[in-house]
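Just passing along the structure, written as structure tokens.
Here the complex is missing a single protein chain, while all its other protein chains stay put.
By letter and in written order, the chains are A and B; residue numbering begins at 1 in each of them.
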Amino acid sequence: MAKIDSEVGGDVTFFHTSQLDQLINLARENSLWYLLFGLACCGIELIQTGGPRADLMRFGAIPRASPRQADFMIVAGTLTYKMAERAKLLYDQMSEPKYVISMGSCANCGGLFQLAYSVCKGVDKVVPVDVYVPGCPPRPEALTEGLIRLQDKVRNERWQDKRRAPVQGTGAA
Amino acid sequence: MEKLILRRVDRNNEEMILNFGPQHPSTHGVINFIVETDGEVLRKAVPDVGYLHRSIEKIGEVTGWHGFMPFTDRIDYVAAMFPNEGYATAVERLTGIEVPRRAQYLRAISCELARIASHLVSLGTMSMDIGAFTPMLHGIRERETINDLIEALCGARLTYNYHRIGGVAFDLPEGWKERTLAFLDHFDKFLVEFDRLISFNEIYVRRLANVAVITGKDAVDYGLVGPNLRGSGVDWDVRRDLPYGAYDDFEFAVPVGQGFKGTVGDCYDRYYCRCLEMGESSKIVRQALLQLPEGEIMAPKVARNLKVEAGEALSRVESARGEMAFYVVADGTNKAYRVRARTGSFTAMGIIESASPGLMIADLVALIASLDVVAPEIDR
Partner (left out) sequence: MTTSEIHDLLKARFGEDVSAAPPPPKGDAWLTVKAERLVEVCRFLKETAGLEFDFCEDLTAVDWPKRNVIEVVVHLLSYKLKHSLVLKVEADRGSPVVPSLYPVWKTADWFEREVYDLFGVTFTGHPDLRRLLLPDDWVGFPLRKDYAEQGGWHGIDNVRENPLVELKRLDDSARAEAAKSASPAPAAAPPATPAPTSQA
């Protein structure tokens, strides 16, 4: 052990862990399954992105209908207050590690509906967001780019380290 | 709502209360159903809507007359041309602005393309709900081509914002006509393929025929419109019966449900009416492109800061989901006093509670899909 240690010139244990991390991350980043969470107009674009032309499945992203099988959630569309609680609930049902892509200006910040009385101004008021994809609606290319950014994030993190800071908002259903 | 969910159920018989939605792939957007079942058979399904209530009608009172146009897109995002046209028509009726003939033709062309695109999504998701995934991909594939065409026309794939009060925003780009005609040639063949692939598929027919029959009388009473109404055997189409825009120039048939594979008014009739309608829309686009008159695309002198005299008007257009009516009230200022959209999905949702008893749970999915409801039209 000491020999290898002196040869490599570093902490062997650390060396091994980081390799395992990379291996696991390689597997994780290429099999990110998403929760099909089309809320509004962006949801249609999400379907079309998963469709034959843009084909999100190239990246290993497969739509799931159940949050329990999903790694990340694409919040596609306008989040109303009535829906916000449900979104939180769905997020809580996903298993760690979990990510959120906020798709479209509505999910990012309320978008077009700043004057609306019933629209939640951004999904990050309810759940933490990893990647914001701007656009109204974002083109499939933009969403694909968002997925690639998320893959970058997954690749470069230590997977056990995923701790979430609490966010405001209630999940009381 | 809570009262409905938390109501005590009788444990002796097999009554159950399920929450179906709002995040569910076959509810077509965020719609919730409180389902009371007895085993697999439905006692009742009570829709709980409003998860996409975006206060568009209130916003219409704050934006100017022109400024509301992008919001109309969001009333029906699957086929955004129709609310565009409905709103524009309503304001034109109120102000007396005359739309040039060419603009009316362009409206008809864009709307019929949007109708095809919308029906493709509707039929695709319907077959996905029933359990066949492939037709969905076929539908989306064709829709992408239409998206390309519309994008070339107005720059957007989904929320078009193409119509204006007094006309349309852009003229046809170069080569668009030929591209569209080529697409229509391809599309007519696709329709035959689609029929062979799914419409006459034995399992598919059995899943839909004789399921959730809505009689013509009920359909009128509950205010169903569009393909849902015609599927129940009522022969009514706003485009033909109360023609607006350029529609009196075109020859087209109005498909009416006649019990294609079962009873009049079952899920299959509603489904197949849509299939046939796509063919008719393709005919209309072809005619419109070939007869397209030259001329202006905007009415002259539509003021930027439009002021509308006090009054009110209702416009009716036949959208992909049936009659869409815009009711606008003006009070003489540069803002609308009240904007209201009457949409097909709203009333279609209203019938589910009374049409659902006795269905199987899987048939409820077929019923919802065959009514082709989209959430934003219900909630706005």
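Assorted remarks:
One rule holds in what follows: a contact is a pair of C-beta atoms (placed from the backbone, for glycine too) under 8 Å apart; a residue touches a chain by one contact, two chains touch by 3 or more.
Here the structure is a predicted model, which means the values were calculated and not measured.
For the chain excluded from display, the touched partners among the shown chains of the whole complex are A, B. If you put the hidden chain back, the residue from B:V41, B:A182 or B:L242 that touches it is B:L242. Within the full complex, the residue among B:G50, B:G86, B:P100 or B:G124 touching the omitted chain is B:G50. In the full complex, subunit B makes contact with the omitted chain through residues 1-2, 49-50, 53, 55, 57-58, 93-96, 218, 220-223, 234, 236, 241-242, 309-314, 316, 323, 325, 327, 329, 337-338, 340, 342, 346-347, 349-350, 354, 379. What subunit A contributes to its contact with the hidden chain is residues 81-82, 84-85, 109-110, 117-118, 120-122, 125-126, 168-170, 172.
We adopt the following convention: only the chains that are shown with their structure count from here on.
Considering their complex, residues 36-41, 43-45, 47-48, 51-53, 65, 67, 77-78, 80, 82-83, 86, 90, 112-113, 115-119, 136-137, 139 of subunit A touch subunit B.
For subunit B in complex with subunit A, the residues that touch the partner chain are 22-25, 29-30, 50-56, 58-59, 62, 70-71, 73-74, 77-78, 121, 137, 140-141, 143-144, 147, 157-159, 375-376.
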